[in-house]
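I have a structure here, written as C-alpha cells, and I will follow up with some questions on it.
Presenting subunit A:
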Amino acid sequence: MNPFLFNILLAIAWMLLVGDFTAGTFVLGMVVGYLILWFSRSAWKETKYFSKIPLVIKFVLYFLKELLIANLRVAFDIITPKDYMEPGVIAFPLDVKTDVEITLFANLVTLTPGTLSLDVSPDRKTLYVHALYVKDAVRFCDELKEGLEKRLIEVMR
Partner candidate 1 sequence: MTFLLAVIVGALYAAGTYLVLRRSIVKVIFGLIFLGHAANLMIFTVGRLTKGVPAFVPEGAEMLTEPFADPLPQALILTSIVIGFGVQAFALVLFKRAYLTLGTEDLDKMRSTDQLPEERL
Partner candidate 2 sequence: MYSMILATASRYLLLLLLMFSVFLLFRGHNEPGGGFVGGLVAAAAYALYFIANGIEAARTIVRFEPITIIAAGLCTAIASTLPSLVVGEVFMKAVWIDTGIPFVGKVGTPLLFDLGVYFLVLGITLCIIFSLAEEDRL
Partner candidate 3 sequence: MSKIIMLPILLPLCTALIMIFFRRSVALHRILNVVATASMLGVSLVILGSVLSEGILSLQVGGWEAPFGITLVADTLSAIMVVAAALIGFTTALYSLGTIDEEREHYFYYPLLQLLLMGINGAFLTGDIFNLYVWFEVMLISSFVLLVLGGRPQQLEGAIKYVTLNLLSSSVFLAASGILYGTAGTLNMADLALRIPLLDHRELLSVVAVLFMITFGVKAAIFPLFFWLPASYHTPPIAVSAIFAGLLTKVGVYAIMRFFTTIFSYDGVSFIHQVLLVLSSFTMVVGVLGAVVQYDMRKLLSFHIISQIGYMIFALAVQSPLAIAGALFYIIHNIVAKTNLFYLSGLIHRLKGSWDLREIGGIYRFYPMLGLLFLVPALGLAGIPPLSGFWAKFVVIKAGIDSEHHLLVGVALGVSMLTLFSMVKIWNEAFWKDDPRGEGGVEDEGYLRTPTMKKAATIVPIIMLGFLTVVFGLWFEPFFKLVDRAAYELLDARNYINAVIGGRS
Partner candidate 4 sequence: MLILLAIGYCASALAPLLYKRFRENFGWIAVIFPLFMFFGFLARYPQIAAGQVIRESGPWLPSLGVNFSFLLDGLSLTFSLIITLIGAAVFLFAGAYMKAYAQTGRFYVYIGIFMTSMLGLVLSDNMLLMFVFWELTSISSFLLIGFNHHKESSRKAALQALLVTGGGGLALLSGIILLYNVTGSFEISSFYDKSEAIIAHELYPAIVVLVLVGAFTKSAQFPFHFWLPNAMEAPTPVSAYLHSATMVKAGIYLIARMNHEIGGTPLWQDTILITGAVTMLFSAMLAFKQTDLKRLLAYSTLSVLGTLVMLLGIGSKLAIKAFFIYLIAHSLYKGALFLIAGTLDHETGTRDVRKLGGLYRLMPVTTLTAVLASFSMMGVIPLIGFIGKETVYKSILEVEYWGTFLIVGAVLAHAFVVMVTLFVGFKPFWGKMPVTPRPPHEAALKMLIGPGVLAVLGLLFGLFPNFFIATMLEQSAQSILSETLSLKVSIWEGFNLVLLLSFVTLLLGAVLYLVREKVPGVLQISLPAIARPSVWYEMTIKGMLSFARMETRLVQNGYLRNYIIFFVVTTVFLVSFPLFRSAGQITMVPDFSITFYEGALAFIILVSTLLLVTSKSRLKSIVALGVLGFSIGIIFVIYGAPDLGLTTFAIETLNVVLFVLVLYKLPGFLKLSGSLNRVRDAVIALCVGCTMTLTVLFASSFELSSALKRFFAEASFPDGKGRNVVNVILVDFRAIDTLGEITVLTVAALGVFALLKLRPDRRK
C-alpha cells in the first residue's frame, strides 16, 4: 500500500477517533500518522493499494449476511437442548496467496460462527479449519471456496 495513502487513511482514522472534522484535526492526523509510519516503517513492506470500493461494499454486505445466518444457526443450536453438531477439522486448500489475503481470509472464517481457523500450513497452501457442521469435508471446502474465498480474491486483486 502506498504509504502516503495510508497516511491519509490514518489521518482520517484520527479524525474519527477525535470525532472532529476540521482541517486542523486532519493536519494533526497527518502529522501523527506520519510519525507513526515513520516510526514503524521497517515493518511496512510495500503492498498494493486497493481501489475496488464497490466490491468491498458488496463483500461486506455478503459477509454480514453470512455472519447473521451463521450466528442464528449456532444460537439455535445453543438454546435448544439437542445438539445438531458434527464437528471436524478440515484441511482447506488455499487459493489466496499473500500474507494479508491469507490473514484476512482466515480471520473472516473465524469470525463466522461455527468455523475456526486453527493454523496455516508452513507452505501456506492449506488452512486447517475447525467447523461445527461438517456433513462432508469436500462439500464444506467447496462452499467456503465458492463463497467467501472467491469474493475475497475479487476484492483483493
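As a selection rule, all candidates are chains of the complex that A comes from, given by their letters.
Just so we're on the same page, contacts are C-beta pairs under 8 Å (C-beta built on N, C-alpha and C of every residue); 3 or more make two chains touch, one makes a residue touch a chain; residues count from 1.
What you see is a predicted model; the values in this text were computed from it and never measured.
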Consider subunit A on its own, then decide which of 1, 2, 3 or 4 touches it in this complex.
2
Would you tell me which residues of subunit A are touching candidate 2 in their complex?
10, 13-14, 17-18, 20, 22-25, 28, 32-33, 35-37, 39-40, 42-44, 99-100, 102-103, 106-107, 117, 119-120, 124
